[in-house]
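A single protein chain has been omitted; all remaining protein chains appear in their positions.
Right after this comes chain A.
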Amino acid sequence: MTKLLTAFRLFLAAALSSLALGAHAQLSIEITGAGATRFPVIIPIFENEGRLPQSVTDVVRANLERSGLFNLVDMGPLPMPESVMPDLAAVRARGADAVLTGSLIPMADGRYEVRFRLFDAQKQLELGAMALPMSPAQNRIVGHRIADFVFEKLTGLPGYFATRVAYVIKSGPNFELQVADADGMNAATALRSREPIISPAWSPDGQSLAYVSFEQKKPIVYVHTLATGQRRVIANFKGSNSAPTWSPDGNQLAVVLTKDGQSQLYVINADGSGVRRLAQSSGIDTEPFWGSDGHIYFTSDRGGSPQIYRIPAAGGSAQRVTFDGNYNVSPRLSFDGKLLAFITRNAGRFQVAVQDLATRQTTILTDSARDESPSFAPSGRMILYATDSGGRGVLSAVSTDGRIRQRLTVQAADVREPAWGPQIR
């Protein structure tokens, strides 16, 4: 399973700002393990694609390959135009079960219309077709959309290639909160600080991040609008302010405050007004995650050891969710509300685990020792998390069945605190 089936690297071309991390802050992605059965698919170059400065089908292929679910079969250098019925017998002869045909049709305004069709070579069916307008420079975003289309048609799962991830890089004494496309490209720094930044959390609209910054020598919760750089303090009470999580409608956040004693859960409006206590316990309550099921999942040591509990977001009584082991922390609910990812301590090693909430079955997905901060991809299939490789912080992703693995690294820097952004439709 962990056998290296394929490896490729993507280096981002985006020039980062010259200060601090600039030269080292390249995020590269490597597949370290892939699904046992990968769907064989052929994606030839699109007709007229050579007119673009950068390839669009390269982006589609790289996305699908990185998902770990597809095996890209080569069919030679010739395009298969969208208007022509492909030779599905030839596709099958190559060992592929599906083929994507496509063409770029020049438009009067200098843009192109990208038309593409997906065929099931076994059943000899057309699975769907789509047309998207694009300017010549939009190869990446259009490539993500096409990859989403192929992924959804062939897996039945929502595509997630057009999403973004946030993470924190530490290099020497410098911290940077960065945002990159889910394929590691287009990394940009949202916040640069000499003090730690932790716990980034995406707003449901994907426009803002809430996070904890220590720039005032204590933890304070900010909401940061990415496009403008505008930052707002939303929780700076006496004591510590931390662990923000957004409500699904984006109007409120749950946070952890110590203004009334130990770390406890509060709900606050997204503008920082209207703070109110969500729960009371005699111990620590922290790491809330506001699930799509209307519950807030959190870590509490009220029973003696840190375990995961949940409470209705409107308030009510808490219910314990994890029972195995004596250290279960950092809960994250999948977007469909069916799976809970968390970190469990297993014989002294901190590992990513997932619990099927319906059956209560828990599976440990990793064999590493220092896993932290799990975060679901919007499809619910991949879990991004921070771990350690050779004493350095790296990001890894693992599928919820443990079969697919990827690693994201930044040269000469520690990467930590990943948060996978929402799907924006």
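In the analysis below, a residue touches a chain if its C-beta (ideal position, glycine included) is under 8 Å from a C-beta of that chain, and two chains touch if they have at least 3 such contacts; residues count from 1.
Here, contacts and distances are computed from a predicted model.
Only one chain is not pictured, and the protein name UniProt records for it, out of "Peptidoglycan-associated lipoprotein", "cytochrome-c oxidase", "Heme exporter protein C" or "ABC transporter permease subunit", is "Peptidoglycan-associated lipoprotein".
Of the listed residues A:40, A:196 or A:312, the one in contact with the hidden chain in the full complex is A:196. If you put the hidden chain back, the residue from A:32, A:57 or A:242 that touches it is A:242.
The omitted chain makes contact with just one of the residues A:299, A:351, A:366 or A:379: A:299.
For the options A:263, A:334 or A:351, the residue in contact with the chain missing from this view is A:263. Remark: the omitted chain is touched by one listed residue; of A:330, A:366, A:387 or A:406 this is A:330. Counting the whole complex, the residues of chain A in touch with the unshown chain are 14-17, 179-181, 186-196, 198-199, 213-219, 222, 224, 226-240, 242-243, 256, 258-259, 261-263, 268, 271-273, 275, 284, 286-287, 299, 306, 327, 329-330, 343, 345, 350, 372-373, 391, 417.
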